[in-house]
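Scroll down for the structure; my scribbles are underneath it.
A selection of the complex's chains, in situ.
Just so it is clear, A, B and C label the chains in written order, and each chain counts residues from 1 on its own.
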Amino acid sequence: MVLSYDELTFESFEVELKGDPICILPVGATEEHGRHLPLGSDSFQAYSTARALAERVKGLVLPPLSYGVSSSLKDFPGTISLSFEALHLVVRDILRELIRNGIRKIVVLSSHGAQAHMSAIRTACEEAADQGDAKIMALCDYEIAYKLRGTDSIPVDDGHGGVVETSRMLVFTPTLIGDARPIGKDSTPAYLVSRHKKRYMTEGIIGDSSKASSELGKKINSYVVEELVKAVRAVM
Amino acid sequence: MVLSYDELTFESFEVELKGDPICILPVGATEEHGRHLPLGSDSFQAYSTARALAERVKGLVLPPLSYGVSSSLKDFPGTISLSFEALHLVVRDILRELIRNGIRKIVVLSSHGAQAHMSAIRTACEEAADQGDAKIMALCDYEIAYKLRGTDSIPVDDGHGGVVETSRMLVFTPTLIGDARPIGKDSTPAYLVSRHKKRYMTEGIIGDSSKASSELGKKINSYVVEELVKAVRAVM
Amino acid sequence: MVLSYDELTFESFEVELKGDPICILPVGATEEHGRHLPLGSDSFQAYSTARALAERVKGLVLPPLSYGVSSSLKDFPGTISLSFEALHLVVRDILRELIRNGIRKIVVLSSHGAQAHMSAIRTACEEAADQGDAKIMALCDYEIAYKLRGTDSIPVDDGHGGVVETSRMLVFTPTLIGDARPIGKDSTPAYLVSRHKKRYMTEGIIGDSSKASSELGKKINSYVVEELVKAVRAVM
């Protein structure tokens, strides 16, 4: 059974605290994910993966953050992108409060990996690490998942909304995945900071989602959790 | 059927957009709620109430914010309190992005009502209202629920974790409510900005939770939704 | 005789400091108050009440802040509304400096009670309270004055610029009060965050100012000061 932080009373929280639990904060995003995947794909993945990890390490899952920094996809309908500062402050405050409460082991697990997004999270984590003795890990689980690129049927250039992500989502929220299986290719001019990314990304994805399957998704998800468990056990 | 914003694809979002939908952002908190109610009580109430409202007005429910400004309860184990600025920026960014996407009707529905918390939300809403033509409502549903104080078995001084809140929670998340039914009384010296609120609030609640019942909860919840529907229809 | 902080030299301040004085910071606003009351009504009330309180508790009155957060009345001519952040920082800095100087008892007394305004003040007070051992009280004196609603000739829904405020002002600054006695009614749609409040508040007041009198004003002012003295003596 996985414990949710928000389902505890203040007294049962005190009991859990004695066991020096690992608190896991899932961070997602609300952004375009192609014609086949829902806007909340990153949130669904982060939450499911956090729970799978919590089950293995007896962790405590915090209420998820479902909004992230998604500036590069703002041109697509539905994307809600936080500013760097907003995400930074929210994560900073949550970590500060956990440490103030006596929590000493924290994992911030994002399934969205945009540079500014991860940077806002890591900046907050560094500040919290400076605050005291807590051990803090921060990662995007795609840093793990994409190690599988080049294996199986996963192309080395698979990306946003592609084979890996579609496969994972077919496991996590199968009923939300439509029939479309778009094939997308990012052709943004190198290094250009463009105001009109949509011009360069017609499908809004990078990869061939038609190669996705729930079998592959299960395999990827297992791999991600196993690697997460190893990483957590190495330091916590 | 209630539509969740994060379950839409960017294409189905575009379709919904044409109907000029009301977007509802549920805002909760993660804070002490007595020995009988979970830390996430405000989040559970906000989410459930937002969905009930969405069902009635064909609204679109946004991913909830489960952290709020809870500074007065920081002394109790488990409370995670955001700074004013963090909550302000997150709500500001979400509203800005919704308006940028073409959304013109927004309801920010909080079940946590602390002054600084609501003030952070309203400040963000005012900025968004200055941005353009969107109609924005912001409220704590306890502004409605507490209108029932003095009726039925609800004392006029019922408050945090008391009869009303326990009754509502018995409907929303019955399995999370323990057997304890504490009776609490706030005796914080008037107007004192104290660093040690816990000293004055032994039970962490204000009211007599033993008088709560799911019957009363259903009644209150119905009343809240009816009033919300009226308020929304009056302007949107 | 009431001591004003700004009338002391640095040496006479040092002498006063030995008596562990209560420092009182009056906070007002510059905003529309109906056709009969001046823009500085809240400042005049805060300053007069602070002096009356100082007289009773041998307090030291600080130079007043005459600007506040008045966003909801921005549509009316003359209103000057600070941002939350501006008021927050000024109050934070003043309290920090008082505590650095050795002051250990502080009362922030506002006669303007807007949610964001009081929230900016209280947020600053909480930060100062976290800073050390100072005892800090913060309130809007209308939290006291409106306890009289429902007594005498004061209607339960009296508000901004109504019977209570007009009566108090007839005592504090009688020569500034004109002959007009408007009757106003707030009909802003519930919970709407509107950009055009003026549309809903033709008179800019809430209540029937024609029922005001200096006799009632004296009574209210006495009550406010007595309650303030009690509250201060309870903790300082």
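Please note the rule applied: contacts are C-beta pairs under 8 Å (C-beta built on N, C-alpha and C of every residue); 3 or more make two chains touch, one makes a residue touch a chain.
All values derive from a computational prediction rather than experimental measurement.
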*Whole complex: how many copies, 3 being shown?*
6
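Just so we're on the same page, only the chains that are shown with their structure count from here on.
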*Contact-graph distance - origin chain B, target chain C*: 1
*Specify the angle of rotation obtained when superposing chain A on chain B by their C-alpha atoms, rounded to a multiple of 5 degrees.*
180
*Central chain, going by Cα centroids?*
B
*asked:* Counting only Cα atoms for the centres, state how far chain A is from chain B in Å.
replied: 26
*Could you say which residues in chain C touch two or more other chains, in rising order?*
none
*Given the complex with chain B, which residues does chain C contribute to the contact?*
71, 84, 88, 115-116, 118-120, 122-123, 125-126, 128-130, 135-139, 143, 189-195, 231, 234-235
*Across the complex, what residues on chain A touch chain B?*
4-11, 13-14, 17, 28, 30, 32-40, 43-44, 62-64, 66-67, 74, 76-83, 85-87, 89-90, 92-94, 97-98, 100-101, 176, 178, 204
